[in-house]
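The other protein chains are all here in position, but one chain of the complex has been omitted.
Chains here go by letter, A, B and C, matching the order in which they are written, and residues are numbered from 1 within each.
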Amino acid sequence: MRTKSVDVVRISTKGPGDVSGLLSLIEQGRIDPKSIVAILGKTEGNGGVNDFTREFAVSALRTTLAPYLDLPPHRVEQRIAFVMSGGTEGVLSPHITVFTRDGAANHDSGISGKRLSIGMAQTRDFLPEEIGRDVQIRETARAVAAAMADAGIVDPQDVHFVQIKCPLLTSDRIEAAVARGHEPVTNSAYGSMAYSRGASALGVAVALGEVESEIDDEHVLRRFDLFSSVASTSAGIELMHNVVIVLGNTTSSAAPFEIGHAVMNDAIDSTAVIDALKSVGLHIDDASKPPTASRQLVNIFAKAEAAPNGSIRGFRHIMLEDTDISSTRHARAAVGGLISGLSGTSAVYVSGGAEHQGPPGGGPVAVIARLLANGSD
Amino acid sequence: MRTKSVDVVRISTKGPGDVSGLLSLIEQGRIDPKSIVAILGKTEGNGGVNDFTREFAVSALRTTLAPYLDLPPHRVEQRIAFVMSGGTEGVLSPHITVFTRDGAANHDSGISGKRLSIGMAQTRDFLPEEIGRDVQIRETARAVAAAMADAGIVDPQDVHFVQIKCPLLTSDRIEAAVARGHEPVTNSAYGSMAYSRGASALGVAVALGEVESEIDDEHVLRRFDLFSSVASTSAGIELMHNVVIVLGNTTSSAAPFEIGHAVMNDAIDSTAVIDALKSVGLHIDDASKPPTASRQLVNIFAKAEAAPNGSIRGFRHIMLEDTDISSTRHARAAVGGLISGLSGTSAVYVSGGAEHQGPPGGGPVAVIARLLANGSD
Amino acid sequence: MRTKSVDVVRISTKGPGDVSGLLSLIEQGRIDPKSIVAILGKTEGNGGVNDFTREFAVSALRTTLAPYLDLPPHRVEQRIAFVMSGGTEGVLSPHITVFTRDGAANHDSGISGKRLSIGMAQTRDFLPEEIGRDVQIRETARAVAAAMADAGIVDPQDVHFVQIKCPLLTSDRIEAAVARGHEPVTNSAYGSMAYSRGASALGVAVALGEVESEIDDEHVLRRFDLFSSVASTSAGIELMHNVVIVLGNTTSSAAPFEIGHAVMNDAIDSTAVIDALKSVGLHIDDASKPPTASRQLVNIFAKAEAAPNGSIRGFRHIMLEDTDISSTRHARAAVGGLISGLSGTSAVYVSGGAEHQGPPGGGPVAVIARLLANGSD
Partner (left out) sequence: MRTKSVDVVRISTKGPGDVSGLLSLIEQGRIDPKSIVAILGKTEGNGGVNDFTREFAVSALRTTLAPYLDLPPHRVEQRIAFVMSGGTEGVLSPHITVFTRDGAANHDSGISGKRLSIGMAQTRDFLPEEIGRDVQIRETARAVAAAMADAGIVDPQDVHFVQIKCPLLTSDRIEAAVARGHEPVTNSAYGSMAYSRGASALGVAVALGEVESEIDDEHVLRRFDLFSSVASTSAGIELMHNVVIVLGNTTSSAAPFEIGHAVMNDAIDSTAVIDALKSVGLHIDDASKPPTASRQLVNIFAKAEAAPNGSIRGFRHIMLEDTDISSTRHARAAVGGLISGLSGTSAVYVSGGAEHQGPPGGGPVAVIARLLANGSD
């Protein structure tokens, strides 16, 4: 029984506060605001500690959607998961991807195979000193399991992307922890983003059985051979808990979409990007070709990072030693260039900071394709 | 009669002042310093006005090579063309490519087709007010013709890459011009780099018949439909004239190399990169495969720029409106990611600022391949 | 007859979207939202084209104040002038300064001399091609006169600070103008900020009789000897017209504040800063001393810029040739350091880009002091 359906819409934005595209689709009846469960966005900030474009975007979306949901703005986030990833370096184009979920009345006939599903869950708020440590790993793993159940996915193999929004430390939060006699994992606000992303990714790996469960504090940002192949985690100043979004395929979905993924072994792994496209029936540069194919690219979700050992296939890179531009910006720009080139579109979701998300220097790359009605697929 | 041969060696560097790799090859007898005609390098500065890594690299190379050439350091540049392009954003890896030239004693037997050749020429020093204007275009065109002759190339179709090093304006130079009653083309040091690169590229286009010859001041940085498909120009603070290096194929060369090129129509044009690789018998990711093929990638030379109209295939990019990172850095990072991914190596020469070098937002991409002795090619 | 009074409150912010400080003062009855006429703020963005912290701050303030004013958020700006200046480099501390205005019932007795007054006016929306040109100068001059009248100030000598918020060009706006057959003053978004600030400042100079009135297009960003000693102009992406705020002293005000100013001749002109403090009865480091004096510092408003000739008192500066950090950020950091050190507080309003605002490389510096009740002044 296919009991649910999902819709996925990619919308360009003209700035972090721009909600005109979403509003227009709502007014046209194309998107039912009540069915929105998650919005993943790329905003044009620096993706670092002081990237306020994420908070601005969430604030604008919240204020816009509140009246449609009969909620005050500050309660909208309890209903919709907003994940804004800062940084559209290079060719990357700011946009949001809106996920909606509905009951699927009469879609059963003629659908074969597994189709896209989405599930969500949240952890409790973390204390500053819990960020980047064991507690964050365990609570995240628990939330991933809950989100899988929410999505109707049983087999971990059917999970192709787990997006997590996680908190970071600020001077204030660090001071607060110290005042209570606790030492945070780092005193650097910027550094805390890596710890939070890393612990969250290990939580995914634990939940999906990708690593042994005896993961603890000591492994975070140290044992980079431990990773999840589908985790994508972004740290933001605007929350203190983890928001978990699971994307996968299930037979209970009647959605006209499929998701697949591959793992980039390094930042120039074109083979992995091509494989991820193929996994949902797409090919190089499909996005820019006329829509005659049976499959159409909706969006690509990938993580990028600078290889921690300072080199790629034997050649030195300078990303980790540049005091002018943070390595996450370098990595997003480069991987964004590769994925945009291979797919033929630059409005793709490439997020920085891939600690424990794919192998060191690499990262997961997931693709969502729409199955066209007239396709022979 | 094949009267000349050329060798091309790519050498990684550990920093802008690192000459150890070159020195080691000289000491091993692998490179004869007296045969070096040009060194093209990527250094890890910002590629902007205050990128001193270019000057530092040239200074280090000059000091190193001077004793081998029995010349004082400051005269080495009269013999060898140094072109250092600043900016190895993203995955790009700092390196130099050394071009040597020799008489070809007995290489004729068995060689068919055209092979790689290199030619060089220089313009006179420009006055500050001449930069970015008609004079620079005409003098450059003249130098390109001279460099073609030097390379033994007659047909413009056989020219696949023209690298030019050109000057920029500084506060001092601008003031000097104004003091003499002349107004430079711009009062911005950074802005002058674009003018100088643009005028130089139009000079190449004129020389190769790619545009009508009635190009003048008014077209520079305005008529972006006028461009050269093989020009690559870099502005640097360390010189006041243009250095022109022509790379192409000719029957008079006995070199075991071929060069080919394609034109990227935009910054995500993977097809053009693949075509450029194919034009010399290479395929996707060849650089990282075992060297069993008959052809081996030596290096790729490309220009990158942010699309002046602010979008790529209909999606907005943010490169031109980022006050933190200059658009040239964004563009190099993205195009460097794509080319590195497609070729399988990140030690490629991607240079920023492609005004009149390829169509707006795009740029030339040239590939040099070595023909392996044991190949069946 | 003293018919009006003004209140000025400086409030620290924890981020561009933080309105908690203002909200708290409103709830305490310390600020009557209906009496607010202007809010000048420093936000922690880059102060450049893609500084969205300004727009975010205005959005947050608007949403917060709307219910108190019985207005929809988008109409709040018709009632209150918001001027957010991006960039709190170095020691500068993000904050807002709230100006309120009331009728002054019975304040006449015992007040001698002129006291602080505020007046406001707006121009019409400009077309993209009008920005940085004659039209913007003339419309601004007209608005300055209107704002003086609104403030009850007759003598231009009593005007000590004129803050203007003006528009900038974006890729979209440039394209739109070109599509209609008009050429904007520049094709660079970043560059347009300087033109807009410069033309607006010349408008102030014209209105106050600081320059001859035959100012036109040709003088903008060229004749830097033409300037206003009290203009402070900031360009922002969020509007297309000029908002003009005049601050000065008048006998019709019963406010317990005075304003004075001086002109910094260069970015290290400590004498001017000390003179500006003295002009309202303050001394070096007063802000950090116990409030026993009869005068208390409220805030300082200054403009900073990199000397266009590349040097300060004969020594070269590097601000104009730095491709990593824009010169406006350098200048704000340096002048902010000086003013904060001399006044003893870092929550001061130092804004970048002082084209035609004070002499080249310098800028106006205005100080508002509160006259303490127990003072013997």
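Just so we're on the same page, contacts are C-beta pairs under 8 Å (C-beta built on N, C-alpha and C of every residue); 3 or more make two chains touch, one makes a residue touch a chain.
All of these numbers come straight from a predicted model, not from anything done at the bench.
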Q | Displayed partners of the chain not shown (whole complex) | A | A, B, C
(Q) From the list C:V263, C:L297 or C:L342, pick the residue that touches the absent chain. (A) C:L342
(Q) Using the touch definition from the top, which of A:V83, A:A189 or A:V206 touches the missing chain? (A) A:A189
Q) In the full complex, which residues of chain C touch the absent chain? A) 12, 14, 44, 46, 88-95, 267-271, 273, 284-285, 288, 311-313, 315-319, 322, 324-325, 329-331, 333-338, 340-342, 344-347
**Q.** For chain B, the residues touching the chain missing from this view
**A.** 14-17, 44-45, 50, 52-53, 55-56, 59-60, 63, 172, 237, 324
Q. What residue numbers in chain A mark contact with the hidden partner chain?
A. 46-51, 170-172, 175, 188-191, 309-310, 318, 320-324, 326
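Everything that follows uses one rule, which is that only the chains that are shown with their structure count from here on.
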Q.
Quick check: superposing chain B onto chain C on C-alpha atoms, how many degrees is the rotation, to the nearest 5?
A. 180
Q: Calculate how many whole Å lie between the centre of chain A and the centre of chain C, each centre taken as the average of the chain's C-alpha atoms.
A: 41
Q.
Quick check: what residues of chain B touch more than one other chain, meaning two or more?
A. 46, 318, 322, 324
